[in-house]
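With one protein chain withheld, the remaining protein chains of the complex are depicted in position.
A and B label the chains in the order they appear, each numbered from 1.
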Amino acid sequence: MSTAFPSFIDRRTVVDWLGIAPFMIFALMFLIVPTLYLVMGAFFTPDGDLTFNNIADLFTPSILSAYWISIRVSIASALGGAVIGFFLAWAIVLGGLPGWIRSSLLTFSGVASNFAGVPLAFSFLATLGRTGLVTVLLRDWLGFNLYGTGFNILSFFGLTITYMFFQIPLMVLILTPALDGMKKEWREASEILGASTWQYWRMVALPILWPSLMGTTLLLFANAFGAIATAYALTGSSLNIVPILLYAQIRGDVLHNANLGYALALGMIVITGISNVLYILLRMRAERWQK
Amino acid sequence: MKTSKILAWASLAVGLIYFFVPLIGTLEFSLRMRRGAYSLDAYSTVFSDIQFRSTFGFSMLMALFTIIFGMLLVVPTAYWVRLRLPQMRPVVEFITLLPLVIPAIVIVFGYLRLYNSSSFIPFTGSTQGTNVLLVLSYMTLSLPYMYRSVDTAMRAIDVRTLTEAAEILGAKWPTILFRCIFPNVMSGVLSGAFITFAIVMGEFTMAALLNRPAFGPYLQLIGANRAYEPAALAVIAFAITWLSMGLLQLVSRFSKTAPLRP
Partner (left out) sequence: MSFLVLNNIKKSFGQTQVVKDFDMSIEKGEFVSFLGPSGCGKTTVLRMIAGFETPSDGTISISGKDQNRLKTNQRNIGMVFQAYALFPNMTVADNVAFGLKVAGKPKAEIDTRVKEMLKLISLEHLAERYPYQMSGGQQQRVALARALAPKPQVLLLDEPLSALDAKIRVSLREEIRQIQRQLGITTVFVTHDQEEALSISDRIVVMNAGRADQIGTPFEIYNRPATRFVASFVGTLNIIEATVVDPAANTVRMGDNVVTLRDSIGAMKSGDKVSVALRPEAGSMSDTAKGDTTITGAVISSHFLGSVIRTKIDIGGNPVSFDTFNAPDVVQPQPGETLSLRFMASDLLLVRD
């Protein structure tokens, strides 16, 4: 190719770059500039002076607690989703279940991982709400008062198990290929070298799967952290998580400082960004091994 | 061997309970509207609601525009990157993944600040402008899925050879793109379209913050004010998701059985 270091732009190069110009303009206008605008805004006062006060103001108790609840819900639903999802993926790949179960479960996971937002909240309300099916059945059949235990679907715990509905299938979808990559020979080699099943999992399988497991859990974390619709429909604004706080801020400037809103958004980007970058790094590491 | 099989079935049972109990609960709840008997009253109320029809139609229209304009943006780009700018692939792929990293609420927050009625490009200054911005925001949201499915389809057909063959036969580039490339990546386009459809139909954040009468905000409104209709709506939404994903599976299975390469 003659286009390595053009002294002056030749025609072909111009045409080449023009080809992706629409995409680049779109990405700049509707993805990058709006995000950068907020990121920059986080470091300025409404009058345009540079400041770190907005960032510092994030560390006030009410905002910190919003981040803290968000992080807890995200961690809890990511871990719960990861554990159950892992066992499910393991069951369909290595558990020796009939083949049709695998394909049905994968199809279903494709649907369920996309069934989020407002309708998901309705489903869990109809199931575990005060008059939901499970609540009623527990009361009528077993005489067990679910809400008497302090359980509430409109709470941290309720939100967590609702999020797990899309976290579990997402884990299944991402982890199944990783489990498929586990070679049968590794297991056989460890067995014939005298290792027990437990030793195989502890010394071979889990160390190999670790980057995938860790990475996917981080992805689930980011997935839950940015989600708002389910939480908003489920709890209204009674549960003070970051996306809902940001939503309220956009709607009515509840923080009374637009630039503090930018800082709130920046905080979200930083948290989801870090977990995604770690996910990509861990994934690269996992792929290196599974070649 | 025995214990692992028991564990496998047990895991499956836990998974099935988790998946199916809420669905059964929702279905049961949606039938409870009439006192003392199961009925479809909730559904008939929903379907006869004028707002249901208008918001549903609005979201369908938005989904349609999103798919059309999204594909017009994504297919040529993916094609061009494969053909002429392979060195830009990592950059373009990184950009297409950004919407998974940046939460939707943050993106729309940026729009509201950048494109409000007093800015250089006042999208939100008019209803039509806001609708355009909504479609653009949906395109952003679905970018990761659209780009991935189209790019995968392109890898399978080897666009470079196809293009060179068409060029030798004297085809001009619009002909190449619309007559040779688009039809051959149709399976990818359709997969992307179905997933986009599922995303747009249920989307809440963008539409609510841009104040458009879409299906997502309508769902939220009903949820806040009614008892049984939300469950019926959840069942309908789930059916839409199933339909989109089912069609997606069908398309991808169909394209897999078609002999792509000898």
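Going forward, a residue touches a chain if its C-beta (ideal position, glycine included) is under 8 Å from a C-beta of that chain, and two chains touch if they have at least 3 such contacts.
All values reported here derive from a predicted model rather than from experimental measurement.
Across the complete structure, the visible chains that the omitted chain touches are A.
The chain not shown here is touched by just one of A:Pro98, A:Gly143 or A:Gly194, and that residue is A:Gly194.
Check A:Val14, A:Met40 or A:Met203 against the missing chain and you find that the one touching it is A:Met203.
The missing chain lies against chain A, touching residues 183, 185-186, 188-196, 199, 203-204, 207-208, 288-291.
By definition in this document, only the chains that are shown with their structure count from here on.
Centroids built from CA atoms put chain B at 18 Å from chain A. The touching residues of chain A, counted against chain B in their complex, run 16-17, 19-20, 22-23, 26-27, 30-35, 37-38, 41, 84, 87-88, 90-92, 94-97, 101, 105, 107-108, 110-112, 114-128, 131-134, 164-165, 168-169, 172, 197, 222, 225-229, 232-233, 236, 243, 246-247, 250-251, 258, 261, 265, 268-269, 272-273, 276. Touching chain A in their complex are the following residues of chain B: 1, 4-5, 7-9, 11-12, 14-15, 18-19, 21-26, 28-30, 73-74, 76-77, 80-81, 84-85, 88, 92, 95, 98-114, 136-137, 139-140, 143, 195, 198-199, 202-205, 208-209, 216, 219-220, 223-224, 230-231, 233-234, 237-238, 241-242, 244-246, 248-249.
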